[in-house]
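Each remark here refers to the structure printed beneath this line.
Yeah, one chain of the complex is gone here, protein chain that is, but the others are all in their spots.
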Amino acid sequence: MSAGTQYYIATILVYISVNAIASWGLDLQFGVTGVLNFAFILFQAVGAYTAAMLSLGPPSSNGGFQHYPFGVHLPFPVPIIGAMLVGGALSGIVGLITLRRLRSDYQAMVMLVVSVVATVVIESVIGLANGSAGLSLIPNPAHTISGVSRTAQSWLFVGICWLCMVLVGVIMYGLVYSPYGRVLRGTRENEAAIEAMGRDATRARMQVFVIGGAFGALSGALLAEFIGAWAPSDWLYPETFVFFTAVIVGGRGSVSGVAIGAALVCVGVQQAVQYLPIGSDPTVLASLEWIITGLLTMLFLWMRPQGLLPERRRRFSIPELRKLPAVGSEGAVELDA
Amino acid sequence: MPDVDALLVVEEVAKSFGGVHAVDGASFRVPRGSLTGMIGPNGAGKSTVLSMIAGAVAPDRGSIRLDGQEIAGLPSPKTARRGVIRTFQNASVFPHMTVLENLLLGVPPWSGETVAAALFRRHRWHREEAQQVSQARNLLERLGISGMADTFAGQLSGGQKRLVEIGRAMMSRPKLLLLDEPMAGVSRTLAPVIEALIADLRNEGMTVVLIEHELALVERLCSPVVVLAQGRVLMQGEMQEARANPEVRKAYLVG
Amino acid sequence: MSVFISALGFGVVTAAILAISAVGFTLQFSVTNVFNLAFGSVMTLSGFVAYWLNQVGVDIWLAMLAAAICGGLISVAINELLYEPFIRHGVNLFGMVIITISVGLIFDHGLQAVVGPSFFSYNAPAGKALHFADFVLTRQELAIIAIAAALTAVVQGALQYTRLGKAMRGLAVNPALARACGVPTRSVIALAWFVSGALAGIGGVALFLDISTFTATTGSEFLIVIIAAAVLGGVGSPRGAVLGALVVGVVTEVGGAYWNPQLKDVLAFSVMIVVLLVRPQGLFAQLANERAVAR
Partner (left out) sequence: MSTRNGTRLLTVGGAVVAALGVAAWGSNSSAGSTGNAQSKSSGVKAAVATTGSVEVAIFHAFSGPNAAYGPEAGAGCYPAERLINAAGGILGHQLVCTPVDSKGDPADAVPAANRMIASSSNLVGVLGGGSDTATSVVPLFQQAKIPVFSTTGQSAFDKTKDTYFWRILSPDAAQGSAMAAAAKKLGFKRVAALFGNDSAAQGSAPTAVSGVKRLRLKVVANQTLAVGQTSYRSEAQAMSTAKPQAIVSEADPQTSATFFSELSQVGQVPKLITDPVSQEPTWRKAMIGAIGKSALDQRDYAVVAYSPMTSQAYKVYTAALLASSKQVSKPSQWDADLYSVADYDSVITMALAMDAAHSTKPGVYNAYITKVTSPAHGATVVHTYAAGKAALAKGKRIQYVGAVGPLAFNRYHNAGNQFAIEQFVNGNWKVSSVLSAAEIRAASGL
């Protein structure tokens, strides 16, 4: 396999893992708990910027052509962990403002606005993160390992990303398939009822906001380290919608489904469109990507709202009971609504 | 009845929505171990009183004491943790969760429901959960819907949803159970089942407050009854007294 | 002072465009409860219809009328062919928000695939600037303000005093009751979509005239500000939408004049968020109050 092919495959693998991590973060909020977080892409951005500043040298390094508040040049994995902490914390602050008092539809709109506001602020206040030019020359931790080829370093970074993905996946399984996950799903299903059973729905939402935000930030951190640059054009607010599509296509609340959804929607559609034999006007191809994303969402909400791999129905097997004949329920003949 | 052992004491609670006095200084007591009926014409404020006791609505003034402790104004989850569990006028289940899971959410908040426990103490909550699952299965057996343990609650009929909702409340072993028109939307076949279930709960010594329209049912089940009209308590006593009370008759005629 | 006055004048222009669109957005939401994020695309599409007419020599104000009719028809079509079927299919309100986003994306990028990523402008001179004390406005801007004032007054009056308007309000507050009282639900809803789309069309043309160049995604970008105005006023209240538009318009321009103009939108959005935190139902919301949107 040529080096070029290897880089390409490595890129695809990195993007799959990064998008799976991000989609899981959104799934925890939207799919499992029912929070419409239209600002999700912002937390990916926060993670990317944090990781960039934690791993870059001071702003004066590299000829001082970019402006940012600080650069501390910390070794891997500190920038990634720092990104998660900052992403989670900021998510918590946004959650505190919006989740406590606002109606659910207003929440969604306020999130949308928050996402736009963040873009405007970052573009306008150059000192925060170098404006719309964004930060570049972000070091890739795998490239610091000497004595191996560039291809090997690429594969090493793929390894880091997939390790992170597996870890986040395990955490997702742990959270979703547990009594805690049951409370989250209860919050999604019926807020009044879950509160009447003694669970605090707002607290549940806050928690998933923080955890999901941290996952989003992790994805951003990995992405920024991989591509070596991060700019506002990477996280315009419609990008959040791609993750929503991934969650809907994969299956809301389904951990493995959402991973598949992320691979298909966030990576697959984009790649597939490039190979479509329909002439080579790149503008049309880019439009087509968005059109397909929109169509996929509508198609799935119509034909298969539960997604490719639906949320797993929890069955609690008790061996002895299995042997009993199914009890014909008197309710089965009931005719009322 | 100052001498009875009251589990719940409601004094002078009031609530208005946009200038309309839904509840206007209501006071009554719920004796421990009783099945107290709450009746009154439409718009009398029964559901609002129930919501205030359950913490879903904060009263404008007045006091609500459970076992002598003030619970007025506590938010719904905290009230529930004190042992006050309610059902809703529209049977309120978690539609995309199985019947069994609905019941498991009836268990009072427990250690398996924190992030840390979910991730790091799986062994422990697995064991606890197994016990709860077997309890829930027994309860389903008793409710007569054990065959539907793995059915999504949203797919059930209205009466079955009501059974699940009451079952979920029973799982929590409440100190005080508040039932808001449990017969609403229930078919004729299932109504007697639910009535028998409520009677059983009373016989087992659970304290229950029941809002109900059908007076015959209230008469069969409840003692005492609290009669509300226009946000005030007209009387508290036995059903026969209520029927005899001219004020109550007037209120029902007006209502 | 003169800076303040002139900024105030500009604020009123922005507010006028916002008000036309925000009233359309909020009216349709209050009647149908669909948070229609494809509204911006309807603005763009109608704006382009006006552009094509303008290109073949139609006067821009006439083209605006055509855009209004076109926007109304597109809006009704979207509802009949997409939203209604999805609602009947059992998609909940959150799902509908996502569907409206999808529709908006498909429209915007479909249009972009046809017209390309290029810039467009109407062939319509802004006219000489008129000075009233420190207010400086062009004839075009004055016309837009007049149109906005007239339209919002007509919509408000129609809601208040005509039978159809009352039916619409009834449907907004309590659909079941309205239906029981013999309100012809289907046609009233269709009318709400038409009026909303027509206002989107007029708002779109007014916006494109005002900013002088536009692309296939300009309407959707402006939608966020429209939503801010509508939410600020209390979604579902046309009067609130006008008030919200005024607040957003004036705050952005006056704030921009005295503070960093790059951050003027941020200022408006912050006002919106703060107002919502203090008054979660919005500034002016009787209708919205009645129907907290839950799942």
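For clarity, chains are labelled A, B and C in written order, and residue numbers in each chain start from 1.
We adopt the following convention: a residue touches a chain if its C-beta (ideal position, glycine included) is under 8 Å from a C-beta of that chain, and two chains touch if they have at least 3 such contacts.
It should be emphasised that the depicted structure is a prediction, and the values quoted were computed from it without experimental measurement.
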Chains on display which the left-out chain touches in the complete complex: A, C
Touching the absent chain when the full complex is considered, from C:Asn92, C:Gln160, C:Ser187 or C:Gln262: C:Gln262
Options C:Ala22, C:Leu171 or C:Val225, residue touching the unrepresented chain: C:Val225
Omitted-chain contact residue, chosen from A:Ala89, A:Ala133, A:Leu156 or A:Ala192: A:Ala133
Footprint left on subunit C by the chain that the document does not show: 3, 6-7, 10, 13-14, 110, 112-122, 126, 129, 136, 138, 141, 207, 210-215, 218, 221-222, 225, 253, 256-257, 261-265
Residues from subunit A at the interface with the omitted partner, ascending: 2-12, 15, 62-63, 65-66, 120, 123-124, 126, 131-134, 136-137, 150, 223, 226-231, 233-234, 270-272, 274-288, 291-292, 295-296, 299-300, 303-304, 308
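Basically, only the chains that are shown with their structure count from here on.
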Touching both subunit A and subunit B (chains): none
Chain nearest the overall C-alpha centroid of the shown protein atoms: A
Whole-Å gap between the CA centroids of subunit A and subunit B: 41
Centre-of-Cα separation between subunit C and subunit A, whole angstrom: 31
Between subunit C and subunit B, distance of the C-alpha-averaged centres to the nearest whole Å: 46
Junction residues of subunit A - those touching two or more other chains: 189-190
Multi-chain contact sites of subunit C, meaning residues that touch two or more partners: none
Complex interface listing, subunit C residues touching subunit A: 35, 82, 86, 89, 91, 93-95, 97-99, 101-106, 108-110, 112-113, 116-117, 224, 227-228, 231, 235, 260, 262-263, 265-266, 269-270, 272-273, 276-277, 280-281, 292-295
Subunit A to subunit B touching residues, read off their complex: 171, 174-175, 178-183, 185-186, 189-190, 192-201, 207, 211, 311, 313-316, 318, 321, 326-331, 333-337
Of subunit A, residues touching subunit C in the complex: 34, 36, 97, 101-106, 108-110, 112-114, 116-117, 120-121, 123-125, 188-191, 237-238, 241, 244, 248, 283-284, 286-288, 290-291, 293-295, 297-298, 301-302, 305
